[in-house]
Structure formats: structure tokens, C-alpha cells
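I have a structure here, written as C-alpha cells, and I will follow up with some questions on it.
Shown here: the complex without one of its protein chains, the others still in place.
This part shows chain A:
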Amino acid sequence: MSEEDNVKLTCTLKAAVAAATLLAGTASAQTEIEWLQWFAAENTTGFYEALAEEFEATHPDIKVKLVTQPFGKVRESIVTDSAIGVGSDVLGLNMPWTAEFMKIGLLEPLDDYLARDTNSFATEDLVQAPIGKIEGHTWMVPLNAFPFVMHVNMQLVEQAGFDAPPSTWDELREQAIAIAALGEGTSGIGLPFSSQPPANGPILTFLPLLYTNGGRIMDGTTPNFDNPKVVETLHFLNDLNKAGAIAPGISSRTGGVDLEEFIAGRTGFLISPGVHAQAIEGRNADLDYVAAAVPNNGIEAYRVHGWELGLSSASRNKDEAWEFINFLLSKDVNARVAAASNALPGNLEALEIVGEGAGDVMQAQIGILAEHEPVEELRQAPNAVGSWSLMTEEMQSMLNGDQTPEETAANVQARWLDLIK
């Protein structure tokens, strides 16, 4: 090898070492944060992956790793991952999990983060239900929001002799009975009270009706299921059942079947999150269908639900994780997130963007959001997941004719208190 070659080789090696050092320096300066969620499992178009890349482009020092699981798996993963010390930084959350996760110490209080001047949003613009304080702190922020609505099959309503969706309990009873009387396998309304996991039928159907009756199941953070409003709402369901207005197979009917039966045009009404409009319109475009507020018994209220975000208390990169949450809640990004999930935005400043050119169903949801009272109680309910299993079992028993609404309310209360002992 000549001396010239030696010089060339040395220079090349030095350049390679310098480049490697530079790259290593860049790599070591980049912080990776994990985002555990189910959102990307429900939108397989690559939307959330693209969102992470968009964030990384403007934040080259932060890398976002999406950890996507089905909804049914996320709750147990958060707990078990945390127990073995491998928890994610940003957590996709569901409001009913709050009390359980707080008790375990999994969540980081967000008060200091929400008070930052550098935030891309104003706290007062966020949907308020998820950010209400528990034990003096805010634990999560809303990525999006779904009001519970009543989906209405207008063809069945009109066949039964009515020209508008029911707006009160009395109208709901009258129309549901009339639709069931049409025969040929039609039913007024379905109640998905199967014990099959997640066994959450009562919180999908019973709670929205209870809230429009002005009732609650919690007294602060204590279960208060055995009260007159709950009993009155249980009587309403029991009477509908006795009148033959409810689809048969209540105790084996899952939420999925309930939705499918509505889509197939066999039930007149479906109480569920407004986000189900996407599935209904997508799978049966011919269905003559509208979304309306859940019929009330004096109180115009809706059960508010949504996808939430929180910080893991065990995260070593909380500032970077918050930076990502801050990005997701910024007006334009949040509007796109809402559109991708066919929901309302968590940052209500983005509502006007979502509302532009939105269809009738979305407009109906925006109207409910603006005019009715939002209610969310399960956030502060101890053992919320266990509690709705108990509600399911006791309501099955009531609708099977084995116990009265009064006994049902008392049994749920006693078993719930026993569960949290």
C-alpha cells in the first residue's frame, strides 16, 4: 500500500468514525416514548402511525413507539406491564378505569402539565368530564368524545305509525311496543345484557336512561345504586320487557349483536355511543336512519364517553410524553383525530372544523353536546368494571322475572359494597 493510499484510508476511517460518532450522538439524544392504546386497532388505515411520524418530524429529539392492542386487552396490560416495570409513557385510557388505576398509583397527576404556558390548547376548551378532579387532581385529558345517543330506524318508526323519533320515555315506550307489534322478527329496542366480557350492557343502555331521568349511581366516590331514580329506571326497563318491546335473548345478547341487529333493520332503537354511526352507515347505507338524543323523563342529559390520554407515573420521560399529548390536543391535529374516529374532538376549539361539512348524525351529536348536560360517573366509581358485571347479573335476573326492580337495586348495592370492602 502506498503512502497516498494510507493517507486516503486514514482519512476515510476518520470520516467514518466521525460520522458514526455524530449518528451515535443523535441517536443517544433521541428519547423514545411508548404510547399504549387501542385507537390504531380501530383505525387500520395507518392514521395514528402517520400522526406519530408527523410529531417526530417536528420533534426530532423524540421518537414515538406505538404499542397497539385491542381495547379488551389494554386495561390488563397497563396493570401487568406496570407491575413488571415495563409500562408505557403515554396511556390510552377509558374513564371507568380511573379510580382503579389511581388506587394502584399508575397515573401521574396532570395539574402541573395543564398549567404550562406552552400548551397548544386552553384547559377550559377541553371536554370537561375527563378532567374533573378526583382527590384534588386531574388524571387524564380527552383525545375525543362520544355522547351516547339513540340511533333510530325511521322506516320502522313510520311503519308503526309515528313520524318522529321519541323524545320522552312515554313516547319511547309507545313506539317500541308498536314496532315490536309489527311482527316478522322486529323488536322495539335491544338490551345487550350478556355476561360475556366486557358484560357492560347496563352502562351502555341503563345509565343513559338513568341520566335522562335525573338519577345517579354514585354519591361522590361511594356506590349509591339503591335509590328511587335507579328503581324507577329499572321499572321502566322491566315494563318494556313485560310489554314485549325488548328483543328476545336479553341475557345472551352482546353489544356486538345488538349493533348488528340494528344495522340489519330488526330493532327500532339502539342506545349506544354516537360513534357507532360509522358502522351503521357503512354497513347498511339503505337504512333509513337518524341519531337523536336519548329520550328523557324530565332531564336533558347524556352519558359522555370518549378516548382519554394519561401519563404513566412510572414514566422516565414525562416531559417528552406530555409534549406528545400536547401535540395530539392541538386544534388542527385534534380535529383530524376526531374525524378519523368519527367522534367529537376532545379540544372543543376544534369543533368548528369537525362541524364543517359534517353529516346529519354528527350535527345531531354536536347539538346534544351544546344543549344537554354531560354526565360521567364511572370515572370515580371504585371497581367500576366489576360493578357493571354485577349490574348485568342482577338485571338479567330481574328481566328473567326472578326479582323485582327494588330487589335488583338493593342487591347491586350490597354486592358492589362487598366488592370494594
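In this section, a contact is a pair of C-beta atoms (placed from the backbone, for glycine too) under 8 Å apart; a residue touches a chain by one contact, two chains touch by 3 or more; residues count from 1.
The rule we apply is simple: contacts and distances are computed from a predicted model.
Identify the UniProt protein name of the omitted chain, choosing among "Carbohydrate ABC transporter membrane protein 1 (CUT1 family)", "Thiolase family protein", "Phosphonate C-P lyase system protein PhnH" or "Sarcosine oxidase".
Of "Carbohydrate ABC transporter membrane protein 1 (CUT1 family)", "Thiolase family protein", "Phosphonate C-P lyase system protein PhnH" or "Sarcosine oxidase", the absent chain's UniProt record names it "Carbohydrate ABC transporter membrane protein 1 (CUT1 family)".
Going by the contact rule already stated, which one of A:50, A:104, A:164 or A:181 would touch the omitted chain in the full complex?
Of all options in A:50, A:104, A:164 or A:181, contact with the hidden chain holds for A:104.
Hey, which of A:34, A:89, A:174 or A:393 is the one touching the hidden chain?
Within the whole complex, the residue contacting the unshown chain is A:393.
Looking at the whole complex, which of A:178, A:234 or A:250 touches the chain that is not displayed?
Here the residue in touch with the unshown chain is A:250.
Quick one: say which of A:150, A:231, A:301 or A:385 touches the chain that got left out.
With A:150, A:231, A:301 or A:385 as choices, the missing chain is touched by A:385.
Taking the full complex into account, what residues of chain A touch the chain not shown?
75-76, 79-80, 83, 100, 103-105, 185, 194-197, 199, 247-254, 257, 266, 383, 385-386, 389, 392-393, 396-397, 400, 419
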